[in-house]
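This structure is in structure tokens; I'll ask about it shortly.
Excluded from the complex is one protein chain; the other protein chains are retained at their positions.
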Amino acid sequence: MATDVSIDRELEQFYKELEQHDLQPLWTQAKDLMSKHPKPDAVPWLWRWETLRRLAARGGELVGIERGGERRVLSLSNPGLHGKPYATPTLWGAVQYLNAHETAPAHRHTAAAIRFVLEGDGVWTTVNGDACDMHPGDLVLTPAWTWHDHCNDGDKTMIWFDGLDLPLVNALDAIFYENYPDLNQRVQGEHNRSARNFGGPGLLPAGERPAEPFSPLWVYRWEDSDRALAALLRERGGPMVSIEFVDPTRGVSALPTFDCQLHRIAAGGRTKPVRRTGSAILVVYRGHGSSVLNGQRFDWSQGDMIVVPSWTAVEHQAAEETDIFAVSDTPMLRALHLFREETLDAAQNVTSTFEPR
Amino acid sequence: MATDVSIDRELEQFYKELEQHDLQPLWTQAKDLMSKHPKPDAVPWLWRWETLRRLAARGGELVGIERGGERRVLSLSNPGLHGKPYATPTLWGAVQYLNAHETAPAHRHTAAAIRFVLEGDGVWTTVNGDACDMHPGDLVLTPAWTWHDHCNDGDKTMIWFDGLDLPLVNALDAIFYENYPDLNQRVQGEHNRSARNFGGPGLLPAGERPAEPFSPLWVYRWEDSDRALAALLRERGGPMVSIEFVDPTRGVSALPTFDCQLHRIAAGGRTKPVRRTGSAILVVYRGHGSSVLNGQRFDWSQGDMIVVPSWTAVEHQAAEETDIFAVSDTPMLRALHLFREETLDAAQNVTSTFEPR
Amino acid sequence: MATDVSIDRELEQFYKELEQHDLQPLWTQAKDLMSKHPKPDAVPWLWRWETLRRLAARGGELVGIERGGERRVLSLSNPGLHGKPYATPTLWGAVQYLNAHETAPAHRHTAAAIRFVLEGDGVWTTVNGDACDMHPGDLVLTPAWTWHDHCNDGDKTMIWFDGLDLPLVNALDAIFYENYPDLNQRVQGEHNRSARNFGGPGLLPAGERPAEPFSPLWVYRWEDSDRALAALLRERGGPMVSIEFVDPTRGVSALPTFDCQLHRIAAGGRTKPVRRTGSAILVVYRGHGSSVLNGQRFDWSQGDMIVVPSWTAVEHQAAEETDIFAVSDTPMLRALHLFREETLDAAQNVTSTFEPR
Partner (left out) sequence: MATDVSIDRELEQFYKELEQHDLQPLWTQAKDLMSKHPKPDAVPWLWRWETLRRLAARGGELVGIERGGERRVLSLSNPGLHGKPYATPTLWGAVQYLNAHETAPAHRHTAAAIRFVLEGDGVWTTVNGDACDMHPGDLVLTPAWTWHDHCNDGDKTMIWFDGLDLPLVNALDAIFYENYPDLNQRVQGEHNRSARNFGGPGLLPAGERPAEPFSPLWVYRWEDSDRALAALLRERGGPMVSIEFVDPTRGVSALPTFDCQLHRIAAGGRTKPVRRTGSAILVVYRGHGSSVLNGQRFDWSQGDMIVVPSWTAVEHQAAEETDIFAVSDTPMLRALHLFREETLDAAQNVTSTFEPR
């Protein structure tokens, strides 16, 4: 072999030639490509309800809803994600704002969506012809490729949380989008048909199973969620109990790519730190307290939204009884057999406190 | 070859020798062993509620419930089944009768059972420690190998329909039975825990899925069934709508070997004749009318029980709005890929009328 | 209450009335209906190859094969099963005999069948148009509702073991039978198509999965079985290794209702006693030795057939390296969640020796 200098020169020449031919050496970047554990670009972050609400309302004054713009939506843009309008690499989180007597036009897309109502009343979302009424704390699904539009028939504005798998679907180059022929769908029959047909406890219309890979139940009522959480907490005690929203015909998460849960934390309850592959968005529905994410403390109260990147240790402490709505991409990671979960024994050291902008 | 006579003699000798060696020729019995379609020994049959109720009450006077006898149960004994206490080759149907302040001792068995309440109140069935309250129209499960006892804490007698897969489990030589160490189980916590935990519409405790192959929901309320049937009938119209009782964690029949359904037939409604492999027991919960089974007419009213053998054409006609509870072995036949179903176009010719004994 | 005598009289009268109304009391027969563990009617039994072979050949002289008789088959008739031509309550076992240049007509039935070749060559079974060549040690499937006929194109007689789920299918009243329009099917293309298409190791035609619930591979060669058994025995040591014949598109037993396995027992090897729910038929393909079934000793050599009823403890001892082909209803019991298995620690006491008739 030649001297080091000549080798360096040869290597330099070699690397140049690789680049010219659209090739890259693994050995110079192996450690970055295959790290010992996930090192997400996304960062833990929190958005204040006060800000979200104020800016959404400002949007309500300044921006209309028509075909093309389609929706008055402010998306959580994770500062680690290079300017993308995404909360995490797989999940979209946003607030959507609908003025009284406004209607958002009908369309469909292969990205799946959920709506969790934060404020207002008198709105319904029509899903494939079935009008699903929306009240605070209700969850409404608009699964992949279902026609959907939102109609505010009342005198109040409504604001809800939007969760979608859009970043994932785009990362996989699998998005399709289509406008409904008319501006809105015609509602078929009485409202809330999916709830009447598929919302019985342990009851299903005989022999009917959806061909599509998502829940045929499209609306879940806050009263039911509240009752289930109360019963669980009474029976098991704290610090936290959780329910998940499922497809009643399969018993799995209502959508195949991400799940929806509600956590109730007892007043004063403190959870053990847990980390998981995959990311989540938390929406504080009721209560106040704080969470520690990888050693950073996030104080939160009602309406705040928090992003948890992959493999980030999370623990919660509730100052009063608290309900947190959460979406996460766990079902997707499980389907691909890439899910890992770890409970840490000791509480994390808090090394900093998050200051929301 | 020799003459026919000598061949006959040789054959006779051959058949004798086969018998001596515990062998049998197929060719002499092929047509009976493999018929063109099922030819069940079980016959279509009907038991009058008046008789069932009267004899059950008589049993209540004459017979106690103690360890050994275990239950005050009168089983439907299909006249075609050679004296066996079975409604069909796979299904057990019976009335069970519990006097006020009586308790039936705790045991478990690999045969799975359901209880559909016909009359009375104030009883609960304890299933693996969870007390499930029983009211008319409620369905209570005691799945395979769960501990169960029945306790009448009230002042009324109760009578319910028992459905089991006992004939199947015995035909497969798979029965196991065990007495509980004490006469009764101790009830753990508040009654109806399974309903609180697994009875939410589209809601499940997060991450909890039963290891056992049956529903963790053990009681289904009449109010919910009634509401679901009413909604279906309103929406779809008659002649008949049906719900099935499912395992909410899987969306399949609550028990793996047989299913439970409720049919609501509109007043005046008449169903098309259908025949299926596998057998069923029907219990008229409300209403009156008639059914035609393989050309024979069965008139029925509230409380009557009817057996439908395999591959028997069945059609119903309701004189008033009618609810029929049904158990059938369809899930078992589906699991073994032996299920067939056929809807006949024209109504059957009625060639006789069943006269109950 | 009255005196004992009057009660007895009343009870007698009560039981009589129950009988008149086709009802039976549970309490008088509860222990028999629900025993602590399975108590099969079927008994452990053994048929000598010498007898089977001789009588099958005698059948070959005396009895033809034509439409109606269909097959020259001698079925194992378990002495415990009340004269039925069944080896166990769920399994049919038999020897089938085909003279040189004979053909058994084409038909189909919902009972599934397997053929394990014991002697001869030059035969093929045509399954839905695909001719599957048969050599000693080969396994050929004729799954439920597939057309099949057997053609002996050679100069030798052939004898094989037939295994069917016919007793099960009949117990469930689910038999359908149909003759093929012609006496025989026309063979389509080259023989052994299923083996070429679905017999590659870990290879499948892209995207092709059978709609039917059984293996699309219909013939398994002795050479492959022998090689797999030899490799397993070399690697793991004795006393016994086992392979199962699977549906290569699902990795489950080739047929949904019963499975086929080959056991190789090392010379001198002795297995631990095991008992399982469900029954099995064993066919000694090679070797000699003995088995103990519930304390009774059965000596066997090549070609002998042994029936193992449900929950019967079985242990084997091989005098020389031995191959045993076995069918069992385990997949059916698993599908219904009624399978149990128990390995006993100590060898059984031999209390008697079976004397074949």
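We call the chains A, B and C, going by the order they appear; numbering starts again at 1 in every chain.
Going forward, a contact is a pair of C-beta atoms (placed from the backbone, for glycine too) under 8 Å apart; a residue touches a chain by one contact, two chains touch by 3 or more.
Note that this is a predicted model, so its numbers are computed, not measured.
For the chain that is not shown, the touched chains among those present are A, C, taking the whole complex.
In the complete complex, the residue from A:E17, A:D155, A:D182 or A:E223 that touches the missing chain is A:E17.
Here one chain is not drawn; of C:Q29, C:S242 or C:T351, the residue touching it is C:S242.
Across the entire complex, the residue among A:S75, A:N184, A:Q302 or A:Q348 in touch with the chain not shown is A:S75.
For subunit C, the list of residues touching the undisplayed chain reads 189-190, 193, 195-207, 209, 215, 217, 220-221, 224-225, 227-228, 231-232, 235, 241-251, 254, 261. Listed by residue number, the positions of subunit A touching the unshown chain are 7, 10-11, 14, 17-18, 20-31, 33-40, 42, 45, 47, 51-52, 55, 58-59, 62-63, 68-79, 85, 89-90, 94, 109-111, 144, 166, 168-178, 213-214, 256-257, 277-279, 309-311, 329, 332-333, 335-338, 340, 357.
As a working rule, only the chains that are shown with their structure count from here on.
At the interface between subunit A and subunit B, two copies of one sequence, more than half of the residue numbers in use are shared by both copies. Computed from the mean C-alpha positions, the centre of subunit A lies at a distance of 53 Å from the centre of subunit C.
The mean-CA centres of subunit A and subunit B are about 44 angstrom from one another, to the nearest whole unit. Counting partner chains per residue, subunit B shows two or more touched chains at no residue at all.
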